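Apart from one protein chain that is not included, each protein chain of the complex appears where it belongs.
Right, chain A next:
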Amino acid sequence: MQLIACPWCGEREENEFHYGGQAHVAYPQDPYALDDEQWAEYVFFRDNTKGPFAERWVHAAGCRRWFNALRDTVTHEFLAVYDVRAKHPPTTSAAPAAPRRKDQEASR
């Protein structure tokens, strides 16, 4: 099973996590100002990227905390995990690597 590096718990098996779809989709600042097209965009339209994709995950069977990940939708490889308040990381191969359990232990 694929391992996913939770930013808080380190590498855990994939079925401990739930998927939350595209990251960085903010609730509309002024919902009353939106027309039908803008509401449709917010409710129904998401990027469907082939390649590196910023998305939300939650460690449901672990620390139960949400985090963001940059994951390649073709290879399923996690290129980075990062805080939900952080900005979208660069989508190049220079993106920071996901922390591994060894790194976690070393930093404790």
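The working rule: a contact is a pair of C-beta atoms (placed from the backbone, for glycine too) under 8 Å apart; a residue touches a chain by one contact, two chains touch by 3 or more; residues count from 1.
The rule we apply is simple: contacts and distances are computed from a predicted model.
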| item | value |
| --- | --- |
| Identity of the absent chain, which is to be given by its UniProt protein name, from "Copper-containing nitrite reductase", "Sarcosine oxidase subunit beta", "tRNA uridine 5-carboxymethylaminomethyl modification enzyme MnmG" or "Potassium-transporting ATPase ATP-binding subunit" | "Sarcosine oxidase subunit beta" |
| Touch list for chain A against the chain that is not drawn | 1-2, 14-15, 18-19, 21, 36-37, 40, 43-46, 48-50, 53, 55, 71, 73-76 |
